[in-house]
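My questions all concern the structure below.
A single protein chain has been removed from this complex, and every other one stays in its place.
Presenting chain A:
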Amino acid sequence: MSMFVVTRLGSEEYGIEIDKVQSIEKVTKITRVPKAPSFVKGVINLRGEIIPVISLRMLLKLCEVEFDDDTRIVIIKNNDIVIGIIVDNANEVVEIHDDNIDSIDVNSNLYKKESFIGKIGKIGNRILMLFDIDKLTTQQEVKL
């Protein structure tokens, strides 16, 4: 049994392991960081700590949308790296039995090579894409 925070980007649902989630925040003022990769929206002041925020939509090459009341920043902590990811909403926690978690078929043309998805979870007829947190928290295509 594992627990996941369900986040939504449009109609797609993504799951983040609950022990990696430090908190879920409403969008605050984001300070742009020049020369950072484009998907890094900037940094925020989270109770005295400076945390980089990335746009999940840009990272996954989806079209960007305006922030609204549901938009959330999910603060993820993996080892000593803390980042915030912007999602359309995050208001559900689900439990998925290990039997219902499949690893993805890397050869299938369903998934992109540079994917941040590690596994697929199934709850009834819902499909949850589970993030590979290690991949998500290491900078990928950073070039200055």
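Odds and ends about this structure:
In the analysis below, a contact is a pair of C-beta atoms (placed from the backbone, for glycine too) under 8 Å apart; a residue touches a chain by one contact, two chains touch by 3 or more; residues count from 1.
We take it that contacts and distances are computed from a predicted model.
For the chain that does not appear here, its UniProt entry gives the protein name "Chemotaxis protein CheA", which is one of "Chemotaxis protein CheA", "Large ribosomal subunit protein bL32", "cytochrome-c oxidase" or "Assimilatory nitrite reductase (NAD(P)H) small subunit".
Only one residue in the set A:43, A:59 or A:87 touches the chain that does not appear here, and it is A:43. Interface note for the absent chain: among A:16, A:56 or A:83, the touching residue is A:83. Although one chain is not displayed, its contacts with chain A can still be listed: residues 29, 31-36, 40, 43-45, 48-52, 80-83, 137, 139, 142, 144.
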